[in-house]
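With one protein chain removed, the remaining protein chains of the complex are shown where they sit.
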Amino acid sequence: MVWYLRVVRLEVGDVVRLGILTGGGDCPGLNAVLRAVVRTAENVYGQNVIGYRHGWHGVAEGDSVELTGASTHGILASGGTILGTSRYHPDEHDDATERVLDTLARDHIGALIVVGGDGTLAAARLVSERGVCVLGIPKTIDNDVRCTDRSVGFDTAVSTATEAIDRIHTTAESHDRLMVVEVMGHRAGWLAVSAGLAGGAHVILVPERPFDIDEVAASLRHRHQRESFSIVVVAEGATPAAGTFEFAVTKGPSGDIAAGAIGERVRSELGLRTGFESRLVVLGHVQRGGAPTAADRILASRFGVAAVEAIQSGASAVMTALCGDVVQLVPLADATAGFRPVPDDLLRVADSLLR
Amino acid sequence: MVWYLRVVRLEVGDVVRLGILTGGGDCPGLNAVLRAVVRTAENVYGQNVIGYRHGWHGVAEGDSVELTGASTHGILASGGTILGTSRYHPDEHDDATERVLDTLARDHIGALIVVGGDGTLAAARLVSERGVCVLGIPKTIDNDVRCTDRSVGFDTAVSTATEAIDRIHTTAESHDRLMVVEVMGHRAGWLAVSAGLAGGAHVILVPERPFDIDEVAASLRHRHQRESFSIVVVAEGATPAAGTFEFAVTKGPSGDIAAGAIGERVRSELGLRTGFESRLVVLGHVQRGGAPTAADRILASRFGVAAVEAIQSGASAVMTALCGDVVQLVPLADATAGFRPVPDDLLRVADSLLR
Amino acid sequence: MVWYLRVVRLEVGDVVRLGILTGGGDCPGLNAVLRAVVRTAENVYGQNVIGYRHGWHGVAEGDSVELTGASTHGILASGGTILGTSRYHPDEHDDATERVLDTLARDHIGALIVVGGDGTLAAARLVSERGVCVLGIPKTIDNDVRCTDRSVGFDTAVSTATEAIDRIHTTAESHDRLMVVEVMGHRAGWLAVSAGLAGGAHVILVPERPFDIDEVAASLRHRHQRESFSIVVVAEGATPAAGTFEFAVTKGPSGDIAAGAIGERVRSELGLRTGFESRLVVLGHVQRGGAPTAADRILASRFGVAAVEAIQSGASAVMTALCGDVVQLVPLADATAGFRPVPDDLLRVADSLLR
Partner (left out) sequence: MVWYLRVVRLEVGDVVRLGILTGGGDCPGLNAVLRAVVRTAENVYGQNVIGYRHGWHGVAEGDSVELTGASTHGILASGGTILGTSRYHPDEHDDATERVLDTLARDHIGALIVVGGDGTLAAARLVSERGVCVLGIPKTIDNDVRCTDRSVGFDTAVSTATEAIDRIHTTAESHDRLMVVEVMGHRAGWLAVSAGLAGGAHVILVPERPFDIDEVAASLRHRHQRESFSIVVVAEGATPAAGTFEFAVTKGPSGDIAAGAIGERVRSELGLRTGFESRLVVLGHVQRGGAPTAADRILASRFGVAAVEAIQSGASAVMTALCGDVVQLVPLADATAGFRPVPDDLLRVADSLLR
């Protein structure tokens, strides 16, 4: 196994271990990744696994816990991450990268598995450039990590948001209302398009396509000639087209887009233009939580196994990716070179079915 | 069947029919009530059923639709109400009560089944005082109708809110956060207590018991000495005790309490006092929607059958009620003489388990 | 607290503890009971709790584990029981009752909480007659424990069986089939009636009312003049009326009724008499498992708190019971003096709605 040791100075007899961290916003399926990594490392390769707490913060601070078959028992179907997570990035803190390297050397970490969205994975790339063997696993309910069809957590978030839209459907219909539903997605509309399609929404507004509020209002008035209710799904990062109405994106306490801002604005602008009774629902943090769907458990398990196998085969600076039905490895550099917007053909499917 | 005709002037050969309406906020199980009423009326007693659209508004305006076995097929498990609903009250509109009586006479309605919360049922009592045979069926996700252990829709709302709290649990724990969850309940805390207990919340704030924000903050600080996250469930009608902080209840467009107002205030006051990172989730209209739970379908079905049977046996001005495992009839006058708060013993159970 | 020490010989300074076991078939909500007992005992009364493994077997054999806030953390929503369970009854084994008393004395158990169905609770009554302070908590997916409106686990089992019938509905309708669904319930039809009502079944066969297969077939033929599919729900303990067809109840390996026996027979007899294409689904052990519904978590929590409080107030030989919306105590002797069949009025509701 010497092939994957780069920064670690080993004495004879030292045991080399796998490290793992989960970073960024939490999502369902992270625990399934941890379980798969531990089981494969322990059962197939006889390796020990160290988990760092609260993402990169735990590596910088040397805050870790041993992960074993026993300590990961029964977590396959549980949401969140037993390691905790944070949005801490080593390159934003003095000396943090050095401290990361120190911790990894001290803990005899031969390879580090980094489970995160593009911020967390970008830090992984930087650390890998310092000589550490790093394997990335993409997770984000936004599904906007490049080079992979799916990220861990997305399927569950779509399922959760769809259930919510299903529920809102019955109340919209019973009360003849225009319901605006704001979902997550600050730069890509994957969740909005997917949950909107699955929930039978009538308008879907996404960051990829600035919207003309007058057109949206006209289409709703047209619809209400034969129907008495509507559902409008708005991604939190959707923005009006130039020249329609002024909207300055507000940022929340942690730099996030303020929940409900665009949703409330869309609701009131549409209410003004149509005269329909309207209500806003902001799904919020509910979208991040809960038991992962079967599809997310499977994806997480496959990624976890693939990451450990890739390390064995000498890979580094790569990320596991789903391409069709196959798990592949893609360079971390490519995966973190931007984000992945919703393609036009999926937006076109929505156009055909909405209204 | 002449026993239940009071205001209706019948010619020989006229067919007497049952009328039904659903009023107030929508909730899961209303369609199951409609189905049970129609099936029992048609199959057991050979009677036709007329549904009035959008609650009392449809009776005042003569807006109705025939309900049959065929038109109520497949709705047992669907949320909302195929009749639509509204918060229209006849006594708030000139002549509306006269028009209600006219419609019922013109439509040969021998008895009217009114499915609603206490506002809708209070109107039913007024109409019954004008000589109409009226049967009430209690429904509200607030569970605050008097004289019955359960109202249709409550069990589903508890289930929905509990699922949401379960999801929030995993994200709170992964991020070491204080999560404030605002649920419905403007004068009674049934939903907050029930979903809070079932979801394992750590603090539950209800209208029945004005809260001391300093005490809440102290209890959370105490908890965070050994745990790193907390869930606080707040009913939308919870209020601070006198002398803690000023809070004026804001009303929304339709006179409802503005969603998120107390929740956001509690979040910020607790954030200030504890320094914990905090987030707010307002469950909103999601709580009203979706497929009814098995328990709500059964309750709705039992109430629907009991209402038709009660009419046959000559009852009027009464409401179906669940008392233990038995469906009984209680006077509408008693049922609408106030509301039903959460009893102390249930609040005490919460006190024993929280923290 | 000396008031509840009966068989235990204490030295000065000994710490008295609560014991608890879960016995009989497992069901959802048992862990919620354990959590509530531990939290109330620890937080409110400062008492320690000992859990016996695998029901009465663990008491007889001295197989126990300490239950603490930490060890019961996160189990509110998990199915099954962390203590394990068994159908072991002390009175069926030589000396077992003596060994039970020895274990309780040795472990300084001041009071024993017994969570079980009527078999497990009958053993609790026997042990209580030997001077042990015993509190019962009723649990069974059959809901047939006397003196309580609900037992822990029933609501979840109804929910699970209803979901399955919902699914079967769509396949029955798409294929024009007669689907027979066998659910649990060997002597009482609570689960069959409840899930049948909630799932919109067309015929429900329960142990309380031996069925005439020719009448069932005639009613289905009548139905199929206008519809092309049917769902028949059969409790595993349903039996044909005398003179219709011979049916000897088969027992499985552990003395249970053999799964699928009556279901398959009903399917084939109905297939013969109607000529309809038919299929059988046996829900089986799926009915026992999974996360408890919100209602079961609340009931379990209330029972757990009530049991600890009852012990503090000196009660013994009683069982917690739900009577309407109130938790009460009833004598174990009454609760175990038979079982609780489905009342006629609920069967009549089903009659009104089926077909």
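Order as written gives the chain letters A, B and C; numbering starts at 1 within each chain.
As a working rule, contacts are C-beta pairs under 8 Å (C-beta built on N, C-alpha and C of every residue); 3 or more make two chains touch, one makes a residue touch a chain.
In this text the structure is predicted, and so the values were computed from the model without any measurement.
When the whole complex is considered, the residue among C:E61, C:D107 or C:D166 that touches the unshown chain is C:D166. Checked against the hidden chain, the listed residues A:S64, A:S128 or A:T162 yield one contact partner: A:T162. Taking the whole complex into account, chain C touches the unshown chain at residues 22, 25-26, 28, 30, 54, 78-81, 84-86, 160, 163-164, 166-171, 173-176, 179, 253-254, 277, 279-286, 288-290. Residues 35-36, 39-40, 43-44, 76-77, 149, 155, 158-159, 161-162, 166, 194-195, 197-200, 293-295, 297-298, 301-302, 305-306, 323-327, 343, 345-346, 349, 352-353, 355 of chain A touch the missing chain (whole complex, contact as defined above).
As a working rule, only the chains that are shown with their structure count from here on.
In terms of their C-alpha centroids, the spacing between chain A and chain B amounts to 36 Å. Chain C has its Cα centroid 30 Å from the Cα centroid of chain B.
Centroids built from CA atoms put chain C at 41 Å from chain A. The residues of chain B that reach two or more other chains are 166, listed in rising order.
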